[in-house]
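Right, I'll just put the structure down here and ask away after.
What you see is the complex with one protein chain gone and the rest in place.
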Amino acid sequence: MAQPLIETKALKKYFKSPSGSLHAVDGVSLKIDKGQTLGIVGESGCGKSTLGRVIIRLLEATAGEVLFEGKNILKYNRNQMRNMRKEMQIIFQDPYASLNPRMTLSEIIAEPIKVNKLLKNRAEIEKRVTKLMDTVGLAQRLINSYPHELDGGRKQRIGIARALAVEPKFIVCDEPVSALDVSIQAQILNLMMDLQEEMGLTYMFITHDLSVVKHISDEIAVMYLGQCVEKAPSDQLFQNPLHPYTKALLSSIPLPSLKNKGNKRDIIKGEVTSPINPPPGCRFAPRCPHATEECMVRDIELIKAGDEHFAACRLYGRGFDAE
Amino acid sequence: MAEKTKKKSFYIAVWKRLKKNKLAMIGLSILIIMLTIAVFADIIADYDTLAIKQNINIRLEGVSKEHWFGTDSYGRDIFARIVHGSRISLIIGIFAVSIPLVIGGLIGAIAGYFGGLLDNILMRLMDMLLAIPAILLAIAIVAALGPGMINLLIALSIAGIPGYARIVKSSVITIKDLEFVEAAEAIGAGTTRILIRHILPNILGPVIVQATLGIASTIINAAALSFIGLGIQPPKPEWGSMLSEGREYIRQAPHLITFTGIAIVLTVLSLNLIGDGLRDALDPRLKD
Partner (left out) sequence: MSQTLLNIKNLYVNYETDEETVRALNGVNLKLNKGEMLGLVGETGAGKTTTALSILKLLPKDIGIITNGQIEFDGKDLTKLKEAELRNIRGERISMIFQDPMTSLNPVLTVGEQIAEVIELHKTLDKKQIESKVNEMLELVGIPAKRKKEFPHQFSGGMKQRVIIAMALSCDPELLIADEPTTALDVTIQAQVLNMMEELKHKLNTAMLLITHDLGVVAQICDKVAIMYAGEIIESGTAEDIFEAKEHHPYTVGLFGSIPNLIEKTNRLKPILGLMPDPTDLPQGCKFHPRCPQCMEICRKVHPDDRQTETHTIKCHLYK
């Protein structure tokens, strides 16, 4: 089997908080093959954004490994890491906050080229900026505009152009379309898929929107309170969700059709419990309709439940007897 | 090379925006006139014969052809003293603000950006300075170093540092958590570049306003020091000490403080107008 482009092993990120240790990412192991898209889904506070930032080392991990082409980049020093920045980029959720309001469009796109000294000559930089603008579908007349003069869709295109400027292999997309209207959202999703095909990019696509994640991902990981509870190829996950949380999540989506109207949906009760000093056991157990006493005390890991289908639930596979 | 030409175009854009602001242009004109007067003070009014030489026969005279602004209690020409005083007051005002602005700004930026222990140490030091009233601190420093222009500048500068450190720190904290700073980190920009290119331009607004207001209070503080004999030594003309001298004669000869007061007000006003204009011009979001 080919080496995955990105792999995380038991990755953890804990934050200190006044009331204890906040387990934002708690032992996540994932793989993404080159040219593929891994979707990360979860509700607010599940640690999905933190996971993305830890992988590209915008945040330092508490424990675990991040392998990029087989090498653990968490061990890299400053200089090695600075080189790595050219390989891994990020696109942010808020197209307004992620662009420096004092810089023009061309300055923003040229910044990564200048920082990494990819091109020295001014004319060459300009040419490259022009080309990047073409690539993401920004009209040339906007070259001296400031972010606040543009709409959300165009701002997000600038964010994409900035990420592409260093010609990365891997891009973390942190809710890149959540702040956009549906018609603009569709334009951006299409652009991102086109770019992936043309440049062979690898995406980690973080979102809370299940229909978006299904559309763009090859494989999907569902997160709940810092842990990955289920992982499967996109179609399989939607056709045959295993983990009770995934099931609840899928049945919660309001579909734009009348077919299911009036059907009683499985709606989970209660709300996400606190990520601060979580008790042992399955994190979802307090809300789970199938929870037993054992679920509350014993930790559970991802278990192979199908060909490429993994779920962290005692209902599948060997469950608690794993030890 | 590329960097330089880019920078230039940024300042041209700022200047273009500033030019559209009428109030700022009025402020700038006043300041330019003031500076010209300060530079050509010797040509406008002779220092020795008019500004320094005492003449008891013409003390406290009102406005006349010979003495445009009248004379003071020693019979010195007030116009000449204001003209020569502008040199000292403007220098004090500008330097005693820009020095602490740079030092305090640097301390605030470092404390705000790095946070943690460094922030704690630096800001506790600033708190210690802040706990002593600025004027008392300046008095203590001048008393230790001895009176004189340079020492006065040092004293006022040190007293000004914590204020700027605080304001820069709080601005940096609000900016540094925004996603565009994270984006700059993600593309591999180093700390210095992030601070200078991404954070600094976004905090200039409040800092500039604070600084232009600071010039006014600095001139007043310098006056207070002169008043208790720790600042500029008489008979050198300085606006603050002129004002405090004139205070005694406020009933008999109000022109003493009127004209000096107008000079101070005009300077402060012009700086405030320029400051407001600059804050707006530096922010592309406010472009029409």
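Miscellaneous remarks
A and B label the chains in the order they appear, each numbered from 1.
Going forward, a contact is a pair of C-beta atoms (placed from the backbone, for glycine too) under 8 Å apart; a residue touches a chain by one contact, two chains touch by 3 or more.
Here the structure is a predicted model, which is why all the values come from computation and not from measurement.
The chain not shown here makes contact, within the complete complex, with A.
Only one of A:A163, A:A248, A:C288 or A:A311 touches the absent chain when the whole complex is considered: A:A248. Of the listed residues A:K9, A:H148, A:K214 or A:R298, the one in contact with the hidden chain in the full complex is A:K214. In the full complex, chain A touches the hidden chain at residues 43-44, 151-153, 181-187, 189-190, 193, 208, 210-212, 214-216, 235, 238, 248-249, 251-258, 261, 265, 267-269, 271-272.
Criterion: only the chains that are shown with their structure count from here on.
One finds 50 Å separating the Cα centroids of chain A and chain B. In the complex of the two chains, the chain A residues touching chain B come out as 53, 56, 58, 82, 85-86, 89-90, 92-94, 97-102, 104, 107, 111-112, 114-116, 120-122, 125, 146, 148, 159, 162, 165-166.
Contacts from chain B toward chain A in the complex involve residues 1-3, 5-6, 178-180, 182-190, 193, 197-198, 201-202, 282-285, 287.
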